[in-house]
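To start, I am sharing the structure in question, which I have written as structure tokens.
Removed: one protein chain of the complex. Kept in place: all other protein chains.
Showing subunit A:
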Amino acid sequence: MSTTALTPPEAARWADRAGLPLPADRHTDVAAVANHIHSVIAVLRELDFGDTPPAAAYRVGEEKHDATV
């Protein structure tokens, strides 16, 4: 387990802070899956985003449409 992995009690506390109180019998499984998701997505921290904006207001192909205006 990595040093950043959540223990079951930590996962329960994080879930509680997110407004999702978890029954005790789910702490271990939720911690395991949360740690797996974290291990998958943490690789994005390698990227230097500079001024790159998020694509939340996302329009595919927008750049090209704009370029022809």
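Observations on the model:
The definition used in the following text is that contacts are C-beta pairs under 8 Å (C-beta built on N, C-alpha and C of every residue); 3 or more make two chains touch, one makes a residue touch a chain; residues count from 1.
One rule holds for everything that comes next: contacts and distances are computed from a predicted model.
Protein name for the hidden chain, per its UniProt entry and selected from "Aspartyl-tRNA(Asn)/glutamyl-tRNA(Gln) amidotransferase subunit A", "Methylamine utilization protein", "Gluconate dehydrogenase" or "ABC transporter permease": "Aspartyl-tRNA(Asn)/glutamyl-tRNA(Gln) amidotransferase subunit A".
If you put the missing chain back, the residues of subunit A touching it would be 6, 11, 14-15, 18-20, 22, 26, 29-30, 33-34, 36-38, 40-45, 47, 49, 52-56, 58-61, 63-64.
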